[in-house]
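With one protein chain withheld, the remaining protein chains of the complex are depicted in position.
The block that comes next holds chain A.
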Amino acid sequence: MLPLPFRGEGWGEGDARMTRFAAAFAKGPALVCFITGGDGDTAANLDALVAGGADVIELGMPFTDPMADGPAIQQANIRSLAAGTRTADIFRLATEFRARHPHVPLVLMGYSNPMTIRGPEWFAAECGKAGVDGVICVDIPPEEDADLGPALRDQGVSLIRLATPTTDTARLPAVLDGSSGFLYYVSVAGITGTQAAAQASIDEAVARIKAASSIPVAVGFGVRTPEQARQIARVADGVVVGSALVDLVKQHGPDAPEVIRRYTASLAEAVHKAREIA
């Protein structure tokens, strides 16, 4: 295991990042919410997620070729790019979010080409400046870590890796090595937003990861209902909801923030109370 990205020279921004993640997962199961940046009124929608009780925010960076995403997020990417969203806009959204919400962990999620096109150091430095806590890069597996991981770690930004049903016990250490913040367990072998995993398989996978590491484990892909979220939160440290929120952005346009706040609140209650005895 690589060391966690504490820099050792005092109580800097890197420490603030680890504190934000640690605080988000220390309260019990956390709700992790994803929306695509630049699709709809992103700033208002992000505020609605926080107001509704989201503990960690994932902001999607749009890409022309989102290979790992299902129709909902593909279309959100296309809408965002068609509206003219640039990488600079994503960092502006992040910077402003950090100013409004100093304590909520913020993760950028996307694909390697937009993240590395100006060099990983540039991207990591921008993340640092914007107060981004972590990065999920869908298509940089541990084997290609050199393209992003070292630059992020230098900036004290967490690289949040994905583990999947095909990540077996032998491979898991490679995925965990260099991961920090939390581990995102993709509960189905497939694309985002299309199908839900059987709860038993999630229970088994989370137990397997927790046996190998103390890193918080958030589970996502296909989670749409408070009941699903509650079931997952009984075993996992976090529940990730994405496509369902992106659908609300699309359906409700200017009214989306209020709808998102209410929906998020229903998920948050389910997640936060999942471990209370009924």
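Keep in mind that, in the parts below, contacts are C-beta pairs under 8 Å (C-beta built on N, C-alpha and C of every residue); 3 or more make two chains touch, one makes a residue touch a chain; residues count from 1.
Note that in this section contacts and distances are computed from a predicted model.
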Review point. Any idea which of "Fe-S cluster assembly ATP-binding protein", "Tryptophan synthase beta chain", "Protein FixA" or "Molybdenum transport system permease" UniProt assigns to the chain that's been left out?
Key: "Tryptophan synthase beta chain"
**Study point:** Of A:Leu81, A:Ala125, A:Ala212 or A:Val259, the residue in touch with the unshown chain
**Key:** A:Leu81
Revision key, fill the gap. Across the whole complex, the chain not displayed is touched by chain A residues 63-71, 74, 78, 81, 86-87, 111-117, 138-141, 143-144, 147, 161-168, 171, 175, 186, 188-191, 194
